[in-house]
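One protein chain is absent from this view; the other protein chains keep their places.
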Amino acid sequence: MNHAVLLISCADNKGINAAVTAFIFEHAGNIVHADQHIDEQSNTFFMRIEWDLQGFSLSREQIADAFQPIAEKYSMLWELCFSDINLKTAIFVSKHLHCLRDILMRHRAGQLPCDIPLIISNHPDAKSVAEDHGIAFYEFYIDSENKQEQEKKQFDVLRSHDIDLVVLARYHQILTSDFVDHYVSRIINIHHSFLPAFVGSNPYLQAHQKGVKIIGVTSHYITAQLDQGPIIEQDTVRISHRNSLGDFVRKGQDLERVVLSRAVRWHLERKILSYGNKTVIFD
Amino acid sequence: MNHAVLLISCADNKGINAAVTAFIFEHAGNIVHADQHIDEQSNTFFMRIEWDLQGFSLSREQIADAFQPIAEKYSMLWELCFSDINLKTAIFVSKHLHCLRDILMRHRAGQLPCDIPLIISNHPDAKSVAEDHGIAFYEFYIDSENKQEQEKKQFDVLRSHDIDLVVLARYHQILTSDFVDHYVSRIINIHHSFLPAFVGSNPYLQAHQKGVKIIGVTSHYITAQLDQGPIIEQDTVRISHRNSLGDFVRKGQDLERVVLSRAVRWHLERKILSYGNKTVIFD
Amino acid sequence: MNHAVLLISCADNKGINAAVTAFIFEHAGNIVHADQHIDEQSNTFFMRIEWDLQGFSLSREQIADAFQPIAEKYSMLWELCFSDINLKTAIFVSKHLHCLRDILMRHRAGQLPCDIPLIISNHPDAKSVAEDHGIAFYEFYIDSENKQEQEKKQFDVLRSHDIDLVVLARYHQILTSDFVDHYVSRIINIHHSFLPAFVGSNPYLQAHQKGVKIIGVTSHYITAQLDQGPIIEQDTVRISHRNSLGDFVRKGQDLERVVLSRAVRWHLERKILSYGNKTVIFD
Partner (left out) sequence: MNHAVLLISCADNKGINAAVTAFIFEHAGNIVHADQHIDEQSNTFFMRIEWDLQGFSLSREQIADAFQPIAEKYSMLWELCFSDINLKTAIFVSKHLHCLRDILMRHRAGQLPCDIPLIISNHPDAKSVAEDHGIAFYEFYIDSENKQEQEKKQFDVLRSHDIDLVVLARYHQILTSDFVDHYVSRIINIHHSFLPAFVGSNPYLQAHQKGVKIIGVTSHYITAQLDQGPIIEQDTVRISHRNSLGDFVRKGQDLERVVLSRAVRWHLERKILSYGNKTVIFD
């Protein structure tokens, strides 16, 4: 499979769709996926278009230049990707390893098209898992004193590996906005509550004390504001008065695995466009 | 069907279950439902027990007195009800009538074992619906000036009808704590968000602006604190970036109907015990 | 709102998307929805495209002729609709009226863009509901002797009202293939099981006896084979050993209402393309 994907957003206007599809047709591309969305409040046009490169009359290197005039005409924000180029993905984790294990299992099963060259943690717990999978493991112990310094080192490691995507698989440290600014729309977090309910720490305990009848989890892009970034995916599960806090955790962790993996897969398949505090998922 | 129901709560202790079931057996009752729950944090015991009165050796009038010694021994809070005595239920509504219509339809279909002698509103919109069903309709226009005075009149109407349960079927007025205090655990509200997210007004708009991927609704008992009473039932539905605010409302209203009717039915069937800000649902 | 919708299916080929969008752009139309799907097994291309007619350079009458050459080039099956032309919809019902009532309620709330000139039944039960809504009611009692004769009369009534869509809202008669052939992909049924489980009569009883932990309902187009037509929508709800057959019915009817109304709405908004025994839902 050898596909190109264009992700486009711009002010809505007549002819955008026609211009993009004509561009692909004129160079003999066969469109395999095309979807558009218009946000009426902001009058913004979003598009995802994917086509087979077999028989396409432009080489990969030529596509961006050839598309540039169309992009300029409509003042597009756009991104061109190729389905056979895997994103380089780093996983951050603390002491709960269920999401990490799940990602690695799915990766091995071919469900997550990415390379995972490194795992970073503020604790040693994930070390043996990393080793079992032949993945480099970096431990950066973090306390109130050394946070900025350690984050700087984390950043250097990420840069040295050309990391495209950071997955926070239950990483229990708040990233500084300096760090976040380097990876806008490229850090995916799993928060173990149905946001915006139960922001912050111990959401299962908060939910248990509140007496809710359903709990949920949320995967979102990280922004400078805690637990406020654009939501990618959520899911919920029913609980009852019989369920102990331990049951909340167990049921919730089943959701965390599934929801984080969906968000990561959509990102890797370039199916997400984020704008403001929202996302469009072209699934 | 001619059943008695005991709802019990007290500090947990050995022998409670045995004492209650022995009481029923000794008077030749056949238990048709028995369920207990222990809240470990507060060490509280909850029980719902329902038995067939056919062949029971005590008359209805004698049961409470006969049970009193057991209740005292364990310092129980308890309530005795009979399945063939319908609760007198008043419905409060404003301009959105979908929940009202739904309750009346289910009532007519025999799904809600209650009497509905009156509908109260701060607007005239529901008048014809009330008339179609042969139910008395009272309109109490409310503004910032006359609120207490009008609430006083509402209360008089409720009292004159011996109302047992008040259902707020999208009633858009905040009740004063004076009013609420008269009907502790006897006012059921439907809030059109997944509480504790999106408290207050316009929750669908709040959810739309937040960019959530799932919306929910919550039915709860009213307490003096806005949208903070014990949650009885919640449900959720998936939405996507394609859904307009109108879609949120449409999908949410489908949930509102179902969730409110479940909460009301459980209350009518005496399946709810509330304690602190939580509920036990013996379903 | 004054939109045109094109529903297209044909063998997949390069340039179809470009040709269709160019056609709209060249006549100054603004696309508000465009979605495509390719069924890889049959190599079939499906498209739904909707555009604003304001400023469009062709009159409604001219559009089909102008589009014809494109349609011929790609051997398209296609349908052109206008969002402000309501489909004329007939509802068939027997003795269970919950789906009928629900459709009428949604229709009144503006959620179903159609005209409902008539209700047809093999029983008199729905008569007063029809009258309350000012809708013509036709009763055709059906037994083993008179089925074909009565169906012929039903068909005449439908034709005299130029009916576009037939909704079987729990109509408990099997239609003959003669009748069905006149309304291919234009008769929507609600079957109260999670098809293909529990085909035929009494599916709730079948489910109760089987001991399933979840029940469902299915809305589908009617074909000559009983309960085998293309599935439009399904939904499920959890049940437990505590639930009586009556609970199955109550919970299932809540699903029936929602699922049938979704299927009807999608059809009315021209969001469904059916092919073979499958459907594409452009939602």
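Going by the order they are written in, the chains are A, B and C; count residues from 1 in each one.
Simple rule for what comes next: a contact is a pair of C-beta atoms (placed from the backbone, for glycine too) under 8 Å apart; a residue touches a chain by one contact, two chains touch by 3 or more.
Keep in mind that what you see is a predicted model, and the values were worked out from it rather than measured.
Colleague: What are the shown chains in contact with the chain that isn't displayed?
Modeller: Visible chains that the missing one touches: A, B, C.
Colleague: Return the single residue from A:D39, A:D125, A:E139 or A:D254 that touches the missing chain.
Modeller: Touching the chain that is not displayed is residue A:D254.
Colleague: If I consider the whole complex, including the chain that's not displayed, which of B:I24, B:L53 or B:L87 touches that chain?
Modeller: The single option touching the absent chain is B:I24.
Colleague: Write down which of C:S160, C:S177 or C:N277 is the residue touching the left-out chain.
Modeller: Of these options, the touching residue for the absent chain is C:N277.
Colleague: What residues on chain C make contact with the chain left out of this view?
Modeller: On the chain C side, contact with the omitted chain comes from 37, 39-40, 194-198, 210-214, 216, 230-236, 240-242, 244, 276-281.
Colleague: For chain B, which residues reach the chain that was dropped from this view?
Modeller: Listed in rising order, the touching residues are 12, 14-15, 17-19, 21-22, 24-26, 28-36, 38, 238.
Colleague: Could you please point out the chain A residues that touch the chain left off the display?
Modeller: Here the touching residues of chain A are 98, 101, 105, 109, 111, 242, 250, 254, 258, 283.
To be clear about the criterion, only the chains that are shown with their structure count from here on.
Colleague: With chain centres defined as mean CA positions, report which chain is farthest from chain A.
Modeller: It is B.
Colleague: In whole angstrom, how far does the Cα centroid of chain A sit from the Cα centroid of chain B?
Modeller: 42
Colleague: So what's the Cα centroid distance for chain B and chain C, whole Å?
Modeller: 37
Colleague: Do you know which chain B residues sit against two or more other chains?
Modeller: As it turns out, chain B has residues touching two or more other chains at 242.
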